[in-house]
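Showing subunit A:
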Amino acid sequence: MDHFPTNWGRPRNDAFDAYGTYPIHQRPNNVKDTFAEGVQHTQQPIVTGTSVLAIKYKDGIMMAADNLASYGSLARFRDVQRLHAVGNHTVLGASGDMSDFQYIRSLLDDLVIEEFTEQDEHTLGPAEIHEYLSQLMYARRSKLNPLWNSLLVGGYKDGKRFLAYVDLLGTTYSASTIATGYGSYIAQPLLRKAVEGREDTLTELEAQAILEESLLVLFYRDARSLDKYQIAKVTEGGVAISESMALKTSWSFAEGIRGYGAQTQ
Partner candidate 1 sequence: MEYNGGSVVAMVGKGCVAIASDLRLGNQALGISSNFQKIFPITDRIYLGLPGLATDVTTLKEQFRYRVNMYTIKEEREIEPEAFAHLVSSTLYERRFGPYFIEPVMAGLTKKPSGEYRPFIAASDLIGCLNFAKDFVVAGTASSKLFGVAEGLWEPDLEPEDLFETISQTLLNAVDRDAYSGWGAIVHVITPESVITRTLKGRMD
Partner candidate 2 sequence: MAQTRSFNPYTENGGTILAISGQDFSVIAGDTRQSEGYSIQTRYAPKVFRLTDRAVLAVNGFAADGNMFVKKVKQRLEWYKHAHSKDMPLKAIARLIQTMLYAKRFFPYYVYNILGGIEEDGTGAVYSFDPVGSYEREACRAAGAAQSLVQPFLDNQIYFKNQVAAPGTTHPAHLPLPDVLSIVIDSFTSATERHIEVGDGLEVYIVLAKGRDLQDFEAIRARNVHLTQELTVTEDGERIFVMRLDLKKD
């Protein structure tokens, strides 16, 4: 019970605020949480996923991520899905803390169900999902209790492609190619070179080849990555997330390099 009468509510004044437009966004919160000192915040990610890559192409957007969830340097879970369909027009890809990602998925699934039960011919598109996530991530960072992720939201709705980023600070942006984590250093230059200026002509096959090549380079250089991955595409026809696939790696070059493979001496 709040014992401060001034916090119970303020009467509206018809003289200057006939339509209730005067802002009362937040009343002071004098209620102390008895257990405040015992509440813990996420101060570091625990089980983590590495890079997510995504590009725009002729028919929509395509996103890729491997199937690894690491526990520090330990490759702990090797069959994790980091791409998630949200409704029929959107795919969400996550790097960073996997338990936070799981929580975000549950929020989004609830959101989609609520929207569905309205039965008002309106469905959530990628822009709405991204806006929701931006507000969620920014609100959590403002409570100094962030959801430790970098998220990519890709989608296709009403003939429009959508691709955008949001991270634990609430920072957002959109571009025709985006990569998170190590991918932003290693894959992003490759993606930009292949995609920029060709967004409207790249075929599905070409787009997939570009992403697979980038995943391969990442697998060679990012020690927290895996050669098992999935690719999601969102087009006019909706979301399709592939089964897990394996990268075709080649290690013959390592033959003559001391310290790279098995050495006899």
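The definition used in the following text is that a contact is a pair of C-beta atoms (placed from the backbone, for glycine too) under 8 Å apart; a residue touches a chain by one contact, two chains touch by 3 or more; residues count from 1.
These made the cut because all candidates are chains of the complex that A comes from, given by their letters.
These numbers come from a predicted model, not from an experiment.
Comparing candidates 1 or 2 against subunit A, the one that touches it in this complex is 2.
The touching residues of subunit A, counted against candidate 2 in their complex, run 16-19, 21-23, 41, 43-44, 138, 141-142, 144, 146, 165, 169-175, 184-185, 188.
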